[in-house]
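One chain of protein is taken out of this complex; the other chains stay put.
As written, the chains take the letters A and B, and residue 1 is the first residue of each chain.
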Amino acid sequence: MALLHPDRLFPAHPETRDIARSLYERVRDLPIVSPHGHTDPSWFALNEPFSDAANLLITPDHYLFRMLYSQGVPLQQLGVPDANGQQPDVDPREVWRLFAKHWYLFAGTPSRIWLDHVFQNVFGIDERLSADTADGIFDHIGECLAKDDFRPRALFERFNIEVIATTESPLDDLRHHDTIRASGWSGKVVTAFRPDPVVDPEFEGFNDNVDRLGEITGEDTSTWKGYLAALRNRRAYFMERGATSTDHGHPTARTENLSQDEAEALFNSVRAGLEYAADAERFRGQMLTEMARMSLDDGLVMQIHPGSFRNHNEWLFRNYGRDKGADIPMATDYVNDLKPLLDAFGNERDLSIILFTLDETVYSRELAPLAGHYPCLKLGPSWWFHDSPEGMRRFRSQVTETAGLYNTVGFNDDTRAFLSIPARHDLSRRIDCGWLAEMVAEHRIELDVAEDLAPKLAYQFAKDAYKL
Amino acid sequence: MALLHPDRLFPAHPETRDIARSLYERVRDLPIVSPHGHTDPSWFALNEPFSDAANLLITPDHYLFRMLYSQGVPLQQLGVPDANGQQPDVDPREVWRLFAKHWYLFAGTPSRIWLDHVFQNVFGIDERLSADTADGIFDHIGECLAKDDFRPRALFERFNIEVIATTESPLDDLRHHDTIRASGWSGKVVTAFRPDPVVDPEFEGFNDNVDRLGEITGEDTSTWKGYLAALRNRRAYFMERGATSTDHGHPTARTENLSQDEAEALFNSVRAGLEYAADAERFRGQMLTEMARMSLDDGLVMQIHPGSFRNHNEWLFRNYGRDKGADIPMATDYVNDLKPLLDAFGNERDLSIILFTLDETVYSRELAPLAGHYPCLKLGPSWWFHDSPEGMRRFRSQVTETAGLYNTVGFNDDTRAFLSIPARHDLSRRIDCGWLAEMVAEHRIELDVAEDLAPKLAYQFAKDAYKL
Partner (left out) sequence: MALLHPDRLFPAHPETRDIARSLYERVRDLPIVSPHGHTDPSWFALNEPFSDAANLLITPDHYLFRMLYSQGVPLQQLGVPDANGQQPDVDPREVWRLFAKHWYLFAGTPSRIWLDHVFQNVFGIDERLSADTADGIFDHIGECLAKDDFRPRALFERFNIEVIATTESPLDDLRHHDTIRASGWSGKVVTAFRPDPVVDPEFEGFNDNVDRLGEITGEDTSTWKGYLAALRNRRAYFMERGATSTDHGHPTARTENLSQDEAEALFNSVRAGLEYAADAERFRGQMLTEMARMSLDDGLVMQIHPGSFRNHNEWLFRNYGRDKGADIPMATDYVNDLKPLLDAFGNERDLSIILFTLDETVYSRELAPLAGHYPCLKLGPSWWFHDSPEGMRRFRSQVTETAGLYNTVGFNDDTRAFLSIPARHDLSRRIDCGWLAEMVAEHRIELDVAEDLAPKLAYQFAKDAYKL
């Protein structure tokens, strides 16, 4: 028995499914362009083997352990380190068994589809994970991981990745990227510039981070002008390591369009530690506009990922730290919040800002109308909790009629889970081909147009939008 | 001609429909677990016959008469009593004729499906209701209701109800529940604790209600400590009458996490009648947290039903009172509003809070991410206006991928309309089986998994979640 059905995720109606299959044939083997994600560049720099199934697949993946946590399984038993990075003393095999015993919880979730894809296509497993099969699968994965074919670079090549972007702080020295480049390996791994730690006054250690940014760049980051120069300097450093984009993970989409005098005064107040929450929000907002101004000069594509209430679970944050599955979306406004930035740069043809959202209500109400009008705006794919069959369908159904397809940018896997990258792209390709097939079956798009669009959605749009 | 098609509500595509049918066969005859609703316990205590079609089916059902009212039919002509409880002088047969004449208004609504189910399955009627058939159907129902087979207890048994929960105020003496228990009848009817009249300072007669709560329990409800003791006392009283849950119908999901000193001061101000709207809101919010604290002790499952603007129609409220079809949903926030309670008890494995909503935008944005993370949270089914084929499908489609199915609690009929209970459960079972069938047809859930899930969604999840 295979874990994956060849027609999975296609529409069930036979004629429509036939169209979906034929479109999918055109995109199935296209290379993967992964323009935004969170893989660790050290994997590709050092090319060391991954350790075991639990530490590779479960412990670092908050998509997975959050579901068990919601059902009462303590994080400690899943091997999740505490806020000080202390690993609990728990056998990976026991973690795996515990996970396997709860695998039924994932019925109907994308995690189930992704992990089954990893089992079958990466490891050749055809048994369903359960308490009964846990040990056998754990051992089998362990044996695989010990082989050279399963080291990061070999997998990268086997996955047919044309290019992958990681995401780093301006304070990162990008040594792993340098190592990759110096190694002569052909795999293309680029960085992306994520300045949250030095532009968000509420980020842990903000002031120290900005001081450190000054040291790294040799600019005087105690002044507004020096601070901007340091950011410009660092963007150039990232671009030398292949960066074509920046990324901004603010709580809201708020932007500001202050005069330079106002901005300078705000910076001084923020740096003096006098800021209130409202000032922090204004400063983040102004920095989005400053980043757009810099992008007009250096050509970096901007990504805005707003709307997450990070670390919503206070106890968990104190005891286990960030990124433990407790980031919860909030209602997000784009129409009012983006206006200051758009007033400044909205009509610039040479600026490209890619908008994401965790609030699906804005797809048809705000994002599609904005992207269907402003030359600088494009829409990122359905994100995070919405990176799923139903989420992707809602995105297409709610965005396309107003924004068209050419104001969208293809797929982002946006993941730390390296082994799941082919699964995620495959899922996206299947859903998009199924959606196109339905449009063809209802005579809303001609077949030849769908045949032209399928590879653009799967590959070309991402490459073009991110200048990769 | 039958009123009900055997394949109603299943997907139209033949292969998918076949799967839906086969799943439905597995759940069709399962007993009904009705863990939350508003039937009148006196029906089962006194077991008196229902009077006539109009007074049984139309006059008390604001789902039904609201539609006629929206089209200009005065409530008086429908036999709806005024705010003083005064019945208008109108012949039930005339009410029924008026309703029958407007039956076409319900095309495409769940009310149409429910009532047709009642006509066919409870009364054996196979003619469509209309002006022409009104008298015949009225007479036929009248004849049935005169028979012992149509008394409340007989219907309860015929409906295969394993357990039903009613909902009562802490000021209720639960005499009908006592009567049922003393009667030796085997039907299981339990109560649920709905403290709105004594925890909401804006509820009619709040201060008198709290005084009365003191008298009933022998606690001094003029003090914060005595008030809490009285509530604890009353919860125990309800638990002795089978209660396993509390229910909270607040305008918002606002919670508070005040110190006991702050809470006491707020209570004193509220009791002194000094409160402002903001204080009332804070007090309600604090009381949700207090109820959670008590639930940790006594094990009652909490239900939160927020987001209704009650009695929106001022003139109607003045002239006809509560519950006349003028409760209108509002946008509801859960991420910020629940945080104080979750800060206090979010990680408790022994606490169970079931969240409902009238604002579907929160399904994927807020509720699924919250329930897919916090151990204490589960999601109630689609509620009220969304207790419908499309509403249920949106719930499954927007919740499952992030929260999974095991963080949901099966079906609630939440109704006063006793005769419609089998219809509502049947509708829910059909929609869930159809949804599972579509997941199977798209190879997103395996058939054996769907076969395991169908009876859980129809029966077991409700039983487990409500400890019934």
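Convention: a contact is a pair of C-beta atoms (placed from the backbone, for glycine too) under 8 Å apart; a residue touches a chain by one contact, two chains touch by 3 or more.
Computed from a prediction, not measured in an experiment: that's the story for all the values here.
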Of the residues listed, B:Ala326, B:Leu405 or B:Ile421, which one is in contact with the missing chain?
B:Ala326
Of the residues B:Glu240, B:Glu390 or B:Asp448, which one touches the chain left out of the display?
B:Glu390
If the missing chain were put back, which residues of chain B would it touch?
4-5, 7-13, 66-67, 69-72, 104-110, 113, 128, 309, 312-316, 325-331, 358-361, 385-386, 388-391
Tell me where the left-out chain touches chain A, residue by residue.
13, 15-16, 333, 335-336, 339, 342-343, 346-347, 349, 361, 364-366, 368-375, 377, 397-398, 400-407, 438-439, 441-446, 449, 453
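By definition in this document, only the chains that are shown with their structure count from here on.
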Averaging C-alpha coordinates per chain, one finds the centres of chain A and chain B separated by a number of Å equal to 40
